[in-house]
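Heads up: the structure comes next, in structure tokens.
With one protein chain held back, the other chains of the complex are shown just where they sit.
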Amino acid sequence: MREQRVLTQFLQLLLNGAMAGTILAVPAIGLTVIFAVLRFPNFAVASHATIGAFAGYVANVSLGLPVLPAIVVAFLVAGLVGLASDELILKPFRAAGFITTAIGSIALTIALENVVRFMFGNELRGYDLPLMRDWRFAGLRVGPQQVENLAIALAVTAAIFAFLAFTRAGKAMRAVADNPTLAGIKGVNGETIARTVSFVGMGLAGLGGMLLGLDTSIDPLTGFRAILSIFAAAVVGGLGSVPGAVVGALVVGIGEELSLLILSPNYRSAVGFLAILLVLTVRPRGILGQRAY
Amino acid sequence: MENYLIAMAVSAGLYALMALGLNVIWGMAGQVNLGLVGFFAVGAYVSALLTLKLGAPIAAGVLAGALIAAAVGAVVSLVTARLRGDYLAIVTLGFAETIRVVASNEIWLTNGTDGISGIPGPWRAALTPGEFNLFYLCLVAALVIVAFALIDRLAHSPFGRVLRAIRDDEQAAAVAGKHTLAFKVKAFAFGSAVLGLAGALYGHYTSYIAPDLFLPLLTLYIKLALLAGGVGNNRGAVLGAVVVVTFLESTRFVVPLIPGLTHVQGAALREFLISAALIVVLRLRPQGLLPEARMHPVLAKEQMAAQT
Partner (left out) sequence: MGFLNVAGVVAGYTAADEILKGLDFTVAAGEIVCVIGPNGAGKSTLLKAIAGLLTPSRGAITFKDRSLVGVLPRDITRLGVAYVPQEHNVFPSMSVSENLEIGGYVAPARTAERMGQVLARFPVLANKRRHAARTLSGGERQILAMAMALMVEPELLLLDEPSAGLAPAAAERLFEEVRAVNRDKVAIVLVEQNASEALAVAQRAYILVDGRTSRTGQARALAADPDIRRIFLGG
């Protein structure tokens, strides 16, 4: 009987982890796709996740939109802010090299986070969701909102894969990530691709931010709290690899949940950091990535 | 008022120490370090705990803070030895965050988010607050001068030359028979020691430390100081620190003048101004504000790499 309970507890964590991981995949894909094309780790993903979460909040609570349209709002607002911030602030840094751009992205993320804080204050806010009872099966429980979040995350991930695999713009993006000079020679407009990836990547960050907050609450630090896990997911899977981001997110999501067996919940981000360290020491290119050096 | 100015000067001195430490790690050895605040925190906590919980003399606590920070820095450097710059950036950032998370949670050790208060200061009981302030300023100023002299010596020594060679072209230096790993680790450890020293000094000055004081924002301030003064330039590090602290403190005055802002909004505006300032400095003069500044090799090399 006791083994049953331990097994159930383990399975519950596994389930929670798989669901959390699928949701984590969304901003992780955003980060990795920006890295693949623009070649620098964009720490501003943190603030764009927050911006998306708050944009969705305004759409949901102030404008009364249900979850799905609010999610679209989150994506669009974060994407547009991402496009603007890259165009106006980060693009001029790219000629100066990736360290300058990375530092610039940290400054940018702090600036944007504070804009949100200025507008909304520090209090925790929750979305306006219908109250629903948890579903139970086989001794496991899962909330319907969680399932909806999962479905949204899966749909978005599938859409991104389809975009990259089947559309002309998606293939052009992969070409630029693979060999930017050759892509330029063959006629791909690097500028347009950069703008597209900034919009899509940050849009995904914003969408992810809202998904992360739907289940709990949001505040200006929502994105910042998640950033280590997002980076861990991308690095574990291989920075620059979109399928890698998905795999990495599942590994990190499940890993963080399973770590609850031995660590306090506050240490979640430490798990992310350990994962990054482990991967970079043992297999720097990640699970599916190409090169790390 | 003069108490306030003295406190500001102490702040500037601590920032200067940290900027000098970063100069060794980044300016001379070319190692990206976005987790400065982590080493600062290690030094602060070690010294606070040793002096408060174990009754050690303050000098011993400060020394221990610096040494432990150095050891941690050596470990971080060893572990990340072969990583490319952007991975180093991610790992050092993650490291600082992890330190903060551990400090917030290991309540038995660090008192968690409540922080540690009542950290002893040298002769704090015997002096009036004004006298203590002044004394501490002299202490910090003296240490800045010592650190400056040491680091300047280092820069002109054979060790410094090898570091610069490694920074500029690690492969060439390795081929020339230099044990690049040992040099990088030593440089990282030395810089971390200075950061830890600054952290310990901070704790004994303010008598209170808490995890929320050790935010990535602080790393940003130091980066700003170094960039403003000129990366690699020791005088620039000190000057940059003064500029940053002046700017920080002036926002403290300016922001309350804007009517109708809540406390939270004021704080948010200040942080916004600082990060905006970093962006502006980065854009306009990445080589620093001193007139004779040249583009520092770490920035120039990056630029060339970005253009290929």
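Order of writing sets the chain letters: A and B. Residues in each chain are counted from 1.
As a working rule, a contact is a pair of C-beta atoms (placed from the backbone, for glycine too) under 8 Å apart; a residue touches a chain by one contact, two chains touch by 3 or more.
Keep in mind the model is a prediction, meaning the values are calculated, not measured.
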**Among shown chains, those touching the left-out chain** = A
**Fill in**
Contacting the left-out chain: of A:132, A:182, A:261 or A:278, that is A:182
**Prompt:** Hey, which of A:39, A:171, A:195 or A:225 is the one touching the hidden chain?
**Reply:** A:171
**Message:** Touching residues of chain A against the unshown chain: what are they?
**Reply:** 168, 171-172, 174-175, 178-179, 181-189, 290
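The criterion applied here is as follows: only the chains that are shown with their structure count from here on.
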**Averaged-CA centre spacing for the pair chain B and chain A, given as whole angstrom** = 30
**Request:** Quick one: which bits of chain A touch chain B in the complex? Just the residue numbers, please.
**Result:** 40-41, 43, 89, 92-100, 102-104, 106-108, 110-111, 114-115, 117-118, 121-122, 228, 231, 235, 264, 266-267, 269-270, 272-273, 276-277, 280-281, 284, 292-293
**Complete:** chain A partner, complex, touching residues on chain B are 32, 34, 79-80, 82-87, 89-91, 93-95, 97-98, 101-102, 104-105, 216-217, 220, 223, 262, 264-265, 267-269, 271-272, 274-276, 278-279, 282-283, 286, 298-299, 301-303, 305-307
